[in-house]
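Here the complex is missing a single protein chain, while all its other protein chains stay put.
Each chain carries a letter (A and B) given by its place in the written order, and its residues are counted from 1.
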Amino acid sequence: MEFTVGQIAEVLRGAVEGDATQRIDRLAKIEEAQAGALSFLANSKYEHYLYTTGASAVIVAHSLVLRQPVAAALIRVDDPYSSFTTLLEFYQQASRTGRRGVEEPSFVGANSEIGENHYRGAFSYIGEGCRIGRDVLIFPQAYIGDRCQIGDGTIIYAGAKIYADTVIGARCTIHAGAVLGSDGFGFAPQADGSYRTIPQIGNVVLEDNVSVGANTTIDCATMGSTVIREGSKIDNLVQLAHNVEIGRHTVVAAQTGVSGSTKIGDFCVLAGQAGIAGHLTLANRTTVTAQSGVGKSIKTEGVFLQGSPAFSLRDSLRANAIFRHLPDLERRLDALEHQNTQPENS
Amino acid sequence: MEFTVGQIAEVLRGAVEGDATQRIDRLAKIEEAQAGALSFLANSKYEHYLYTTGASAVIVAHSLVLRQPVAAALIRVDDPYSSFTTLLEFYQQASRTGRRGVEEPSFVGANSEIGENHYRGAFSYIGEGCRIGRDVLIFPQAYIGDRCQIGDGTIIYAGAKIYADTVIGARCTIHAGAVLGSDGFGFAPQADGSYRTIPQIGNVVLEDNVSVGANTTIDCATMGSTVIREGSKIDNLVQLAHNVEIGRHTVVAAQTGVSGSTKIGDFCVLAGQAGIAGHLTLANRTTVTAQSGVGKSIKTEGVFLQGSPAFSLRDSLRANAIFRHLPDLERRLDALEHQNTQPENS
Partner (left out) sequence: MEFTVGQIAEVLRGAVEGDATQRIDRLAKIEEAQAGALSFLANSKYEHYLYTTGASAVIVAHSLVLRQPVAAALIRVDDPYSSFTTLLEFYQQASRTGRRGVEEPSFVGANSEIGENHYRGAFSYIGEGCRIGRDVLIFPQAYIGDRCQIGDGTIIYAGAKIYADTVIGARCTIHAGAVLGSDGFGFAPQADGSYRTIPQIGNVVLEDNVSVGANTTIDCATMGSTVIREGSKIDNLVQLAHNVEIGRHTVVAAQTGVSGSTKIGDFCVLAGQAGIAGHLTLANRTTVTAQSGVGKSIKTEGVFLQGSPAFSLRDSLRANAIFRHLPDLERRLDALEHQNTQPENS
């Protein structure tokens, strides 16, 4: 795709300074941009890049006062960051999410309905009795089991696997290879040490605006629902076990695991590779740092946790600072013991 | 699906107290159940819920003596937990695993055999020379490479990927996105610092009644077999490297990794996000707690391990209890040093 600086300025309702006929074929960071690229400057900290950038054009604020000559064309707007994000969204729409129509072969089971203006890729599978909204994108090789419900504007990327009876809200994004609704890991130990499988008959429910990363797994509930509430963002390779609940606008970073029946509050942040034990409750606005392991419920809002086992971030930082110097500590203890065993007046 | 309380009682050979004509359309926990739901009461600790539950019917023991009036219909049986599990199994069978027949397009290579009463979903792939038993379910987009063997009653969920030469026993469950038989991670360092790939020509063998979770990866052996023995249960996103052996009735929780050539015994439990180094042996009945990292073989049966690096759970709990208070320990050491440098009679 290629546009002129003038065309882009028109979309953004901005004013051009410099050559409006220059051609733009990509977006780039101001410090990396080369000819043909459009950049933006939102933070005055980076203003010096404006005078050296190779970009053909830069989006800047109306209020910016130039201190040196600029080679690039300028597009003046009210809020450069917001304008640039609009362009990014437009670009993503054009390159990835603008596709509509049906590629064959694809499979749709009996009694399933799908709204208008959708995309169904080749080798995608929709089971029986599904209710799927409008403007939904179902990429190739995605699997949607029987009786699933999917809201308007949701995107299911290639090869995502949605087991039967899953409910997904509107404007959700499910990335490639994610699995929703696999059996919870429930096995009853028998007298001979073997395990009997406990059937898992619940489902997974995602509210609106939820994002699920690539190859993430979310198990169905034993009974009832595993629930991800509105606006929460789940990264890649995350494991959410049966009957977990993730609150509203909570962020779960990559490779984190939440064990069965644990409830995470609203506005929480679980950093990467963290683990949360089963049957716990984490209050709203809890933050768990990377690789931490939480073994107790958190009742106070706004707590920061670190360590495995985790405790308060502040205490953890202090304990870790001393941990590194444990050999010194022991040497000091040796010295004191040696001193104390010497006769006072030797 | 909808049944009357009377129909369900008949299946369970139970006796009804109350209205046997009430209609049941789902199963639920006694504390969460509402009209239309069937629950059970197995543990007297939860008896108080019986008098307040919204369930239409509850399965209880013949021996239970009511202490208050109950609104729900009762189904009296010998063992309520076992009866309820039977219903769960029946429900799962009806909703997920009862499907039979072939959906097209699907692919079967030359010289492959598959037993009667099976399901092959659309876009499933079976390579050449496979031997697949009866009552096997192969969900849509599953991949089974050449020369695989799969036992009776095994379920391969959507999009699972089984490389060539894999052997799977009877009544196994392979969840969506699991990968069996990918190349072991073997690379020989060369003089210039680059790596030469060591071909991996072994396979993966699963004995009977093994369960493999969603998006779990099990590498093939370099030569010989990576083996999961009878009845073991592997959770989601687990990594089992080349030439690993998992004993009988061992449980491996989510996101745990076992490195190359390590042998895990029978009746072991590896909790979530644990890591086991390569070329180790863990004795039968070893338990590794969550996020622990095991770097040494364990020869004694029944050991509990914690920490990274892991040592005995009891010692780890004690060391961790002091770890949190390391700043206090240092302050006490400071005080002693200060004391000792003061003249005795100052």
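Basically, a residue touches a chain if its C-beta (ideal position, glycine included) is under 8 Å from a C-beta of that chain, and two chains touch if they have at least 3 such contacts.
Predicted model, so just to flag it, every value in this text is computed and none were measured.
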### Task
Among B:42, B:164 or B:313, choose the residue that contacts the chain missing from this document, as touch is defined above.
B:164
## Note on the structure
Note that chain A touches the chain not displayed via residues 27-29, 32, 85, 88-89, 91-92, 95-96, 103, 105, 121-123, 139-141, 157-159, 173, 175-177, 209, 211, 213-215, 231, 233, 235-237, 249, 251, 253-255, 266-267, 272-273, 290-291, 308, 320, 323-327, 329-330, 333, 336-337, 340, 344
### Message
For review purposes, identify every residue of chain B that touches the missing chain, sorted by number.
### Response
105, 107, 123, 125, 141, 143, 145-146, 159, 161, 163-165, 177, 179, 182-183, 185, 187-188, 193-201, 215, 217, 219, 223-224, 237, 239, 241, 255, 257, 259, 273, 275, 277, 291, 293, 308-309, 311, 315, 318-319, 322-323, 329, 332-333, 336, 339-340, 344
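As a working rule, only the chains that are shown with their structure count from here on.
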### Task
Let me have the rounded angstrom distance from the C-alpha centre of chain A over to the C-alpha centre of chain B, please.
26
